[in-house]
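Notes follow once the structure below has been shown.
A single protein chain has been omitted from the complex, and every remaining protein chain is retained in its original position.
Let's turn to subunit A:
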Amino acid sequence: MSRLKSESFALELRSPSMVSFEASSDNYEIWSHLGSVCGGMGAVWVAKHKPSKKYVAIKIYELDKCGDELELIQHEIRTVRQLRHPNIIQYMTSFTAAQQLWIIMPFLGYTSASRLVATHFSEGLPEPALALIVREILQGLSYLHSKNIIHRAVRGSHILIDSNGRVILTGLRHSVMVGDNMRWQKTVHCYPPQARYNLNWASPELLEQDLYGYNERSDIYSVGIVVCELGNGEVPYRGIPSTLMLLEKLEDRVPFLYDASTVPQIAENGQGWGMATDSGVGGSVGDNLTSLAITQRLFSPAAHDLVALALTRCPDQRPTADELLHHQFVRYTRKLNGTLPQYLHPVVPITQQTEIGDSVPDLLEESLDQISLNDEVTWDF
């Protein structure tokens, strides 16, 4: 890693522990590659902040490779800087170093929700964990929506979890401000520049691109998809042509959570299950359907209801984030005794796996290698 003099252009944020993270690449020791972001334009690294010996994640963009994306990255930095909420990502600092743009952010021990699913919960997260994550996401979205921001890319890989179980929403480079150019407008019409990465999560009204436009309730639809993604262990519409996915969404065939109450009736219907049950084929040409564990488990009716509400076809009838925070499925989290890390047991944060060896880079590297992170999607900060 070249150690070149950096020129700071961003304001330095103080971390919660009051350690100040300098806008200089000299202060960070890069350890291990975590994954690539933004279609290979950048990479995420685990690093140690030398003065404080703290783990950080560093997103490094190669400025030479960024074309139009540079604007989005700047948009992301500007947006994140204006926001302050426990469920929204905070960057400690960002700066350019030679041809690179560095964004320093906290290293989150459990990494992303989609990676948890990919590596440990291939048939989906347990319901309590799901409910806790959904609550935090809705809180984050409620805050964003109060600031007139539509996230537009709520998905498992943009949901990060720190070692204490705090859930943090990232991916704000896809976001848009309502009424940015025309103050009186309450809807947005522009198609997200990087929509192709998030098509499976996108709401039907966003995909329709008609004069109706879309608003913050588009994010709620994505929450419904995320619940299916994390609950089923795979995102709806996976592996089907995007045009078929579009048709399914516009014709209002909605995905659902797989469990004993939904899967057997499908199995009985035989091959044509998707069409016959009017339940989102596409949804779900899932491998997971055959699994025994799925046909034996049962999600609460509240969970099914939340998914159905969030996936309401007409945005005006879809609940808002605030309304969903009062939904039974979310209220149920108050009665839970455990915390998110307990429900994620036996998975432990990556940082804890290595703290035994205390700052031995190799160990961290090893544990990271075990979880194959070559998939760009699962680590899209």
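Rule of thumb we're sticking to: a contact is a pair of C-beta atoms (placed from the backbone, for glycine too) under 8 Å apart; a residue touches a chain by one contact, two chains touch by 3 or more; residues count from 1.
In the analysis below, contacts and distances are computed from a predicted model.
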Complex member absent from the view - protein name from UniProt, among "non-specific serine/threonine protein kinase", "Molybdopterin synthase catalytic subunit", "ER membrane protein complex subunit 6" or "Ubiquinone biosynthesis O-methyltransferase, mitochondrial": "non-specific serine/threonine protein kinase"
Among A:Gln99, A:Ser146, A:Ser242 or A:Gln296, residue touching the chain not depicted: A:Ser242
Omitted-chain contact residue, chosen from A:Gln209, A:Gln328 or A:Gln342: A:Gln209
Positions on subunit A where the hidden chain makes contact: 181-182, 184, 188-191, 195-196, 199, 207-213, 241-244, 246-247, 250-251, 275
